[in-house]
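Missing here: one protein chain of the complex. Every other protein chain is in place.
Chain nomenclature is as follows: A, B, C, D and E, assigned in order of appearance, with residue numbering initiated at 1 for each chain independently.
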């Protein structure tokens, strides 16, 4: 096919927007941790841009989008071999497709970091994202988008399964190794700067338009639809989270509202180009309530998913994948239009992804634990990771 | 008409930029309040995204852009009834037009919050923006852009009247109910973090390119013109504000400079696609001086328009609307090109909007005051709205 | 030629992105200074938007892109004389070309401010950027891009020479007049808020996509290439900086990593549309190490280039210009493809620019020193520039 | 010599400084603190965690004075720190500690001329 | 009357407040400080500069008490501030200073009823 300039412009800016989400994530997470861990937490998002960025060019793209087999791509595009600036994918330059997809490969492991903050060694974190990108992300991406066995079966517009379920589930799995932060449940660990988290939320939403509407890979009516649903679903989810929190806890918090927005962004991701705006509002309202409940449950069960990666990305991703099978009406047909089979396919995709993510993450965690260890010492945890892992402090006189 | 991909791409990204302005506004305002009110102030901008976002789909769009009569649209597009992802408006998907316009409906009430910070109850604020959106914004939007009685008469490129005059005047009107913050005029209420305000200014300017140049609804030469004027007018206004402040108060402050930039953004909004870059510089220079004077006047008159919504948006919006009638030379003819009638039309639009905004806001304020009350207690004001309205603090150890 | 809507959309959004970099720069620099100088430092970036923005319309554009001679443009476009919104340059509106180029003219002097923070008078800074824009930036821009004697000779895709070498060298030169900050070398002057610097880094990278990929002036395959290299080179540079720092100093710091990212952005600027992604990774790796070494050298030599403008922009710009001559393979042929002459041309461009920048900056510095003086008093330096130059504080109770 | 520590409301700082200036006490040190006392606190909610806090933002003043300045200083603080004529809960407290010596770093002066 | 200054770990603040409430000490002032002591510090690196720091984040409590409250208050702080049964380096210190007088700003009360 030939290059369409308008589509190129749209996917270029969308790619930039998705990379910008990493900064948003750094702030979103960074604001929620304590002062002594703020740089460590932000670095978890920043360093992924470097490491997975380079890795994607070297091998990641080839594994995810190379021809390969049903399970994984091949090695034909190592170092982007066989591609130059004149190559075209769909109506856009292949380089632009690679860049856009690369941003997705970057943000996914970074999401996991929210469960690890405050206690993982920096070197172990780096090892983790390298292994996880290659062993979990690249295959699942290949299954769903790269010609693998889920391609054309499970609907996943912009990564509900590929991005959010994998990361949410893996985050939870890593707690097997990392346990709780010191003082968790005894002391109240409060966010050190909620304004950072709010700013991060704004950046994430802004970037998410590129994430979802960019996934149309063209400046067309599907992009317009995905944009619209990415606008209204988080709005609705923020509203429903705020409402249940207000009723249930007595106050509508800013942190809760921001989390609701995020839950809405997550839930609409798989559905963005498949459902109407009104369905998106309903999906958003549901997500706000479900993710809220999941986060509250954590309080009861007492595991330390520090920044609620599972509660938001895991639960939100699963909810979104399933509701896509319910509400799909554009470019796909869901349960409500009389196609229960789609819901089955969604369910299948979710289950397989969950099982695969759990197993691989357990293996990865185990290996890193053996080689360099995962958790910092109690003393380092007390002092904070900024000083002990990075030799600096976030704030100075 | 048929969809043009390039125009779609441009309005999509412009829509995202306008929504991003809410984050900018949250920072701009949030930095200027005291620490104890920072989340409350930021939430004023954030919560509007949810509430008016959902409301716009349910009914707002229909009221503003439905056929209806000269005064208000109808109910034919409730829940976007009759529109799907293949609908086209001009050269872009109707969904994109709706999203873009929805962002304007969101930011307008949020602007008002700057006058209410530090003393309005959160529940009352929510009621206020719901009522105000439906009673003030939707009709005025219909008059000017939706086929109402000012459409094609008063020139308003991107919302000088619809956005800035309505919000600036309504902000001032609300002071009838809210009075002053405790300690106003006695204690000096200083901005708690000017770096947030500067960052907010940067975000607002960035987003404003979408606001103004996006209002061309196409990636054409008018968008290019509007972009250019949105670049130079704020530059000029920042300069003139800084200069008069330097002369008048002895120092060129960062806060003043940022406010000048904002005044320039406001003033060029109605004129953006109608005037040359050189005219834009002149308009900007004038705005910097006029808004500066308006803000200084507040200091003399002693009303507590906390973050100068009237001084900047009210005065800037009126100045812009009138100067558009003076300088218009592209797609319209102003006074300087020998058409005093345009200035008359502008004047008429301004007056009608002011009167309408004042009356409706008085009614809305009165109703809310009766139902739930507007102002928090003195004790809650002392403690701060973050703790009393949201149950959290912006900054923790 | 006729206007292409997609190219227009792309260059419009790119222009907005470049202006947004100023906010990023303000944060990047502002986070690194001490609390008492944060607003002063941020204002250094913000005020340039106003001053050079207006100046560019009045005369800058004409000097840089007017016909003129080999050395400098003429006066035919004063106040954009002869251009209206229907004028076209390439495939985009001339206004858009002017705006895009104007953003480059703005950011370049702002970069220099990193060497001047904490001790330059605000009035002198303003004089400096006015003179420097006209005397250094406009001519060099004309040489390389405006039809001057380097046009079509030295390859400079997006401003390695025009932007980074001029600013990096001039920064170093200004130290002749400004010397060290009080206490430099005795006290450790630590960044007051590294989170601001990280946020700034994110903004800069985001904006840089507009800077580099926008420089294709069209939404085409070269833009796609430039986007890709702007993605991977900083990723690689962050990685190599982090690695050498980790080995050499024992810790991988967030500040170091951010600086590495920036070095990668700088180095790829001249090369962005001329080299393959794999070359970009190599170039990035080299830049991280070289700029790291340059910054370490400062610690040894003891001059006070406060925020390492020379170490990053000077050294990075020179490295990038030369490596472009080595790796160029698209739209140009470098050493590796058997064309040593290109490397010679690059070298020539670098040398001429360095000499010219040093001489002019010395003259400018000398003149300002004579007229109003450059440095604040010791007492003002102690108290901080926020209070003494701007009459305000960044943070209040 | 006495070392006075006063906890006041942030919004009264300027008024207190004003009153102090009137009695020619123009040296002091100010810090941002949180306080906890008779004034009622609030409930905070952070996602899964809900807890009672009563830490409110306050300003701490520290003023070293010679004995003859003690009474005027205390009265000035009281005057400036009161929210209104009758005073409100949360207006704060003044603590008076003994001070044995003072040294002015720049000149090396000690004792009551150094204050 | 005594003026107690305690330096504790930030993460123990809530536990200390809890213990204090049990002994009915419900007035105190809290500040964010940095500390330096037996607890080992770390190396900091900022671009060209590398230097040893040992300033760690701590919380400072200030509590004015009447003499009969002194002992219970100290015990409560100790109980709440200990990282674990045996205590760890860095758990902090308690300083006891003499307090000559207290004044409650709102009411003008002085002395031990004002505490």
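To be clear about the criterion, contacts are C-beta pairs under 8 Å (C-beta built on N, C-alpha and C of every residue); 3 or more make two chains touch, one makes a residue touch a chain.
Because the structure is predicted, anything quoted here is derived from the model rather than measured.
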Exercise for review: Write out, one label after another, the shown chains that touch the chain missing from the document.
Suggested key: A, B, C, D, E
Revision key, fill the gap. Which of B:58, B:78, B:176 or B:296 touches the missing chain? It is B:296
Review point. Among E:7, E:28 or E:45, which residue is in touch with the absent chain?
Key: E:7
**Study point:** Which of C:35, C:180 or C:375 contacts the chain that the document leaves out
**Key:** C:35
Point to revise | Identified contact with the non-displayed chain, of B:156, B:245 or B:392 | key: B:245
Point to revise | Of E:21, E:34 or E:66, the one touching the omitted chain in the full complex | key: E:34
**Study point:** Touch residues of subunit E, complete complex, unshown partner
**Key:** 2, 5-8, 31-38, 51, 55, 58, 60, 74, 77-78, 81-83, 87-98
Point to revise | Residues of subunit A (touch criterion as defined above) contacting the omitted chain | key: 397
Check your understanding: So that we can see where the missing chain sits, which residues of subunit B does it touch?
Key -> 188-191, 245, 249-251, 253, 255-256, 259, 295-296, 298-299, 308
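Operating definition for what follows: only the chains that are shown with their structure count from here on.
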Revision key, fill the gap. Those chains that touch subunit D and also touch subunit A are B, C, E
Check your understanding: Same or different: at the subunit D/subunit E interface, is the fraction of residue numbers used by both copies above or below half?
Key -> different
Practice item. Compute the distance, rounded to whole Å, between the mean C-alpha positions of subunit B and subunit E. Key: 48
Check your understanding: So which stretches of subunit C touch two or more other chains?
Key -> 4-6, 9, 13, 190-191, 199, 249-251, 253, 255, 397
Point to revise | Contacts with 2+ other chains: residues of subunit E | key: 10, 13-14, 43-46, 57
